[in-house]
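This part shows subunit A:
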Amino acid sequence: MSAAPAATAHALELDALEVAYRVRGQWRRVLRGVSLQIAEGESYGLVGESGCGKSTAAFAALRYLPRNGRVSSGGIRVAGEDLLAMSDADVRRLRATKVSMVYQNPTSALNPAIRIGEQVAEVFTIQGSSEDEAGDRAREMLEKVQISDPAGVMRRYPHQLSGGMNQRVIIAMALAKDPALLILDEPTTGLDATVESEVLDLVAAMRKEFSSSVLFISHSLEVIARMCDRVGVLYAGRVVEEGPVGEVFDNPRHPYAVGLLRCIPRGGARKDKGRLDTIPGFLPGLGAELAGCVFADRCGLVQDICREKEPDLLDVGNDHTSRCHFHEKAQSLPRVESPAPVKSEAADGDGTPILLTRNMRKTFHQDGHDVRAVEDLTLELGEGETLGLVGESGSGKTTLARLLLGLTEPDEGSIVELDGRQLAGKISKRDREQVRAVQIVFQNPDAALNRRFSIHRIIARALTMLVGTKGTAMESRLQDLAHSVRFDVRLIRQRPAQLSGGLKQRVAIARAFAGEPRVVVCDEPTSALDVSVQAAILNLLAELQAEKGTAYLFISHDLGVVRYLSDRIAVLYLGRLMELGDAETVFGPPQHPYTEALLSAVPQADGKPRPRIRLEGEIPSHADPPSGCVFHTRCPRYIGDICRDEEPELKEVEPGHHWRCHYSAEELRELQQTAPPQREESAP
Partner candidate 1 sequence: MDETQRRVDELRRRSSEVENHLIDELRAGKIGRREFIRRGAIAGTSIPLLGLVASACGVSREELERVDPPQTGAPQPGGTIRAGVLAPSGALDPLTVTDQGGLAVLGQSGEYLVWSDKELKPVPRLAESWESTEAGQVWRFKIRQGVSFHDGAPLTPEDVAATFNRLADPDAGSNALSVFGGVLSKGNAKAVDDTTVEFQLDAPNGNFPYLVSSDNYNAIVLPASYDGDWEKTFIGTGPWRLEQFRPGSGVSYVRNEDYWDPDRRTVADRNDFRFYSNEQAQVFGLQGNEVDVLLQFSVSGGKALLTDPDIRTIELQASAHRQIHLRNDVEPFKDKRVRQAMALLVNRRALVDGLLDTKSDFGNDSPFAPVFQSTADIAQREQDVRTAKELLAAAGKEDGFRVQLNTWNGFEMPDLAQLLQQDVRQAGITLDLTITDAGTYYGEATFGESPWLDSTMGITEYGHRGVPNVLLGAPLLSKGTWNGAHFKNERYDSLVADYVAAVDLDVQRARARQIQELLLDESPILFTYFYYYLTGTKNDVADVDVTAMGHIDLARTGRVA
Partner candidate 2 sequence: MSTASVDTGLPAPAAPAGDAERAAQRERFALLRSSKTFLVGAGILGIFVICAIFGEALAPDDPYATNPLNDLAAPSSDHWFGTDRVGRDVFSRVIVGARDILVVAPAATLLGTVIGTALGLITGYYRGAVDDVVSRVIDAFLAIPVVILGILAITALGPSNLTVIIVIGVVFAPVIARTVRAAVLQEREMEYVAAAQLRNEKAPYVMFAEILPNVMGPVMVEFTVRLGYAVFTVATLSFLGFGIQPPAPDWGVQVYEHYGLISGGYWWPVLFPALAIGILVIAVNMIADGIAKAFER
């Protein structure tokens, strides 16, 4: 048995931890001498982009590396015990009592063939309690994590619950053993903004009650800012900066941290106020050989010493360290992008809509039920304008996009017009001109580009089909397109698998623009990308719009991103348009109660608290939407029977600002500036 744990032992201590993976016969370094301590009750955030090794650190702390991974050197002490020296039985005991984990995608982390109750009770049976005792304690635990009907949930299977509900179950399981260390690996990445904030609130509340220390892993600075006391910034398997959260975010002392903070569209940043800054280059491949400072290749302040000598973790005052020779000059990192705002052509367009829909409706027939995905939607999109489309998942955003593109056929009576001419419901019935005019950029570039084709062939094919050019004329257009999306022509012969996420999305954008489209639908184009690459793509979209006058229908669940790019914003709920107006008017009061709740869920990078509005209950199903105003079952500003009985019209409450609510603009402005919303009684 290892030495008795010291009284004030750290929950987790990593000491110069080196981890490597064996890929096709060679060992690749993933963690390069990571050291960190998490004191008892402390919440430590580990932030970094994909491939920097943060999940590896988490699993190393549980000694659960995949078969081809190994700890090359360094020490791991969990709750005072030396993890690496332990026997398998001891590791199992540790996992059963001391350490637990919450995973990224909750639904797949639960066994599809076993009921929820059984899986939660299992945590208790391991610690020796009897079957029914475990059952009771499981129900208690589920109540603790604010699950309204624990007995009902226990009988159900994971696929019958929403992502948010499953994550609560996993948190219940994790906290059931009252662990010394709770590890959360990107717990809310896959969830909607509203659900995300609920889960984060739950974790914060639980921490107080269970006094476990927390290792919180995320790629999102806002989430870390909100949840953690101290933070470590990881890049290419090495901690480059560490310190108290406020310190690190307000006074970043490493170029990478500085660059990261500049990439995030926060605090109301907008394209016409100033371009987002980016970090040049790519994230290094898994286990790449990096001499000297790991960030040297992409750092604006790099000097010879950086490439020769690996900087140590230097102390920069009040418990804040940075691994940079020139940490004091970090914040003067030169901008990569010129801060000049992107002047948009939209302003001087003559305002005639190039694309409009009138009472667009779409009903799906599943297992005999009629599911109304989109209901009576009327929208217009002006020349060179960006219309942001927001709403929780399942609100019908993507269906609307597929309807406009002709990938899904709308119901009878739906009208879609392009430049005044009726657009056929099915893509195959549209002529080449109409096909060229409306294109799309998908969310996941890996799936959107045929992985067997070279980049050249992908773009060339789009040019041939949409524009009909061939031979040298096509080649030169291809070169121009590549330049316009800042894609290095020398890589034109590569296949998608060999390119980074950002580069692939640039190819997808080039393909969309091959036919000089009038409208491009962007369906969450940046949510699959890393933060630093995200900014570059947003800037690119903005520049292309400015240059070519293309209108965007921009779909995203990240309101910061939407705010940065959109001129006007439409808010969707259960397939209906709830609010439509200019970006700034929608983002400020008065707002439709649903929009108000949506915005309150968005954490601010600067960590300033904002009155949180929690939406009760689950999103109702499209199959049988609630009567009257569809939002009345969850609306924090529920007036009374009128909301339940009468569906409000989408009316223009202010010039250019419409919403679907019984309140008038003045009433809501006054309400929203004073009284925080609270619900007298829950809807029937």
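What we mean here is this: a residue touches a chain if its C-beta (ideal position, glycine included) is under 8 Å from a C-beta of that chain, and two chains touch if they have at least 3 such contacts; residues count from 1.
Regarding candidate selection, all candidates are chains of the complex that A comes from, given by their letters.
From a predicted model like this one, the values you see are computed outputs, not experimental measurements.
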- Note on the structure: Of the candidates 1 or 2, the one touching subunit A in this complex is 2
- Which of the residues in subunit A come into contact with candidate 2 in the complex? 23-25, 278, 280-282, 284, 288, 297-298, 336-337, 405-407, 427-428, 430, 432, 435, 439-440, 442, 444, 447-453, 461-462, 465-466, 480, 483-484, 486, 488, 490-491, 493-495, 497-499, 511, 536, 543, 547
